[in-house]
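Just one protein chain is left out here, and the rest sit where they should.
This part shows subunit A:
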Amino acid sequence: MSDKLKLSELNSILKDLDVESLEGVTIEGDIELDIQGGGGMNPAMAYALGHEAAQISLHVANIARMLGYPVDQLFAQCLGTGGETAALQTEPTIEELLQAKFDVARSSEWNTPIGEVTLGATSADGGSRDHTITLGGEKAMPFYFDAEMPNRNYVTMDVFDMPISMAKSVKSNYEDVMGDPAEWAKKVVNEYNADMVTIHLISTDPLINDTSPKEAAKVVEDVLQAVDVPIVIGGSGNPQKDPEVLEKAAEVAQGERALLASASLNLDYERVAKAATDNGHAVLSWTQLEINAQKELNRKLMKQCNVPRDSIVMDPTTAALGYGLDYAYSNMERIRLSALMGDDELNFPMSSGTTNAWGARESWMKESPLKEDSDWGPREYRGPIWEIVTGLSLALAGNDMFMMMHPTSVQVLKEITQTLYGNIEAKTPDITNWITAEV
């Protein structure tokens, strides 16, 4: 390195260092510092030069500071003002790991538990179910270490009262039972391990078969006969017809503590609520991706219709993966957090129409309609995982019960949620050397 350093050279040296903090700093002039001993310099000149040199050194010191050099320590040492005379810190060499203890606080904000809702009634309670299922009761976000999660997630599988169109990979599982809801219900319980059954009375829709509430009630009776798990009774989604249909269905299922789906703001929810309270059922409070609408409906069900707290389950709507799941996820997460933090209009268990995932084209379409897309691969594998991931992410947002369709989806979703719940014993592989694993 030369003895003389021009400031312009300094600039170019620094340029290559990519020092962001230097942006905007300009060093003017091109002063060459070559100061020799005193001699005959005139004092005014010496003062001016000294001033200039001090200014420049300040500049340079600032730059050094930006580069991370401990300038102040150096100054302190030179000027003899440093408290410590420790050598300039270069790279510390560390021979032993510095000890540290990891610790994290449990959440103190979550002080209101989610209400519990029990579905199904055994003979002891005047019903004919083999067992009951209890939803809710969480005191923390799902699967969090802050508090024990009292009840696991449950899956209720969809059964329809008539053959419907559905994705091929779903349909192939049900072709033999499609004409018979009771057989269909048996199949999902006995073969596919459903915790519950949802009987959708869609044939009652005036735009479909317009079957009578009485006929629908008969289907509900058949399903209750066929299986001994708790059931969910769903209408057709027709806001004019549903209250009437659910009323009749609720009557024939009296004492069984079913879940009536649904009360919503766009139909006569009072009538649905009354059908539930009169016959000892719970009611599903369904709104569309809107936290305030959910609060409003829950409030109306409690205050206006006198539905007890232990008889309300919420469905804040499930939009499928890629089709609004971001809103569904946020909505559920916000609902659950608000509830845990004390919003008593929201502290109910939640249910998800996870089957909606089959509305996403990625779950059923043979190939992408877009030429630019990469190959989507076989849809038999794509569909079930679409339903799983849709449900799983909502499980993490706080959802308690899943309405589902595909046997594989049900099996895998149960496996992962129960694993996170702490219910699954499995021998986990030794991962310390995963890098070299044969996969």
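Keep in mind that, in the parts below, contacts are C-beta pairs under 8 Å (C-beta built on N, C-alpha and C of every residue); 3 or more make two chains touch, one makes a residue touch a chain; residues count from 1.
Throughout what follows, contacts and distances are computed from a predicted model.
Look at the chain that isn't drawn here: its UniProt entry, checked against "Hydrogenase", "Fumarate hydratase class I, aerobic", "Indolepyruvate oxidoreductase subunit IorA" or "Acetyl-CoA decarbonylase/synthase complex subunit gamma", names it "Acetyl-CoA decarbonylase/synthase complex subunit gamma".
Across A:Trp184, A:Tyr269, A:Tyr329 or A:Phe402, the residue that sits in touch with the chain not pictured is A:Tyr329. Against the chain not displayed here, subunit A makes contact via residues 23-24, 91-92, 94-95, 97-105, 143-145, 207, 319, 321-327, 329-330, 333-334, 337, 359, 361-362, 365, 368-370, 372-378, 381-382, 385-386, 388-389, 392-393, 396, 412, 416, 419-422, 424-429, 431-437, 439.
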